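Report on one structure; see the data block that follows.
Missing here: one protein chain of the complex. Every other protein chain is in place.
And then chain A:
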């Protein structure tokens, strides 16, 4: 699934497919000489990746600043109540808006009551460079919550965006390793925020320290190192 070719912004990418889908870091550009022809260029530096059938292409890199993209799950904090909805800080350049009716089972009469400072796990439903991002806490088709909604208790950890994607990867070692030691709940946002909950504060601190140690932006520790670290934490 991966080629590991390094691309830089402005570099053209040999992406060609009848049903081509471009992911983050790639842009289609009409060529100057012939407007009917187009090329694909990279807009950020990173490793060029593509799916097995070469239809989906994207650039993989690490960063700390989140840029909202549709259909991504994020963890945000409510900063303000505004009429029929909330303003949510998701770590991007702009605050996102979350409609009070965008929850499972919400009606005009029966709306969830979120306080300023509450945490929500939501999906980005609209992200456009000229508009404020919008969030929703349910699936618009099924109107079910699908795990989204308010996050009660627990703690929030900030990490690099690459670390978030690693945590979402089922093949990554960290969460199974932690899960084998004690039960835990997690909600991983693609915006560099991970919400975790466990029974004991000591365990939450252990998770926080392990995530920080494994973060490729910080410690970059491997499975062996984290095992050794966990043994010193007495959990």
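Here, contacts are C-beta pairs under 8 Å (C-beta built on N, C-alpha and C of every residue); 3 or more make two chains touch, one makes a residue touch a chain; residues count from 1.
The criterion applied here is as follows: contacts and distances are computed from a predicted model.
Participant: Name the absent chain by its UniProt protein name; which of "NADH-ubiquinone oxidoreductase 21 kDa subunit", "Peroxin-7", "Ribosomal protein S5 domain 2-like protein" or "Adenylyltransferase and sulfurtransferase MOCS3" is it?
Facilitator: The chain we cannot see is, by its UniProt record, "Ribosomal protein S5 domain 2-like protein".
Participant: Please identify which residue in A:128, A:144 or A:202 touches the non-displayed chain.
Facilitator: Only one of A:128, A:144 or A:202 touches the chain omitted from view, namely A:202.
Participant: Given the contact definition stated above, which residue among A:153, A:183 or A:220 touches the chain not shown here?
Facilitator: The single option touching the absent chain is A:153.
Participant: In the full complex, which of A:59, A:119, A:137 or A:226 touches the chain missing from this view?
Facilitator: Once the missing chain is taken into account, the touching residue is A:119.
Participant: Contacts of chain A with the missing chain: which residues?
Facilitator: 77-79, 89, 115, 117-119, 151-156, 195, 201-202, 204-205, 208-209, 212, 218, 233
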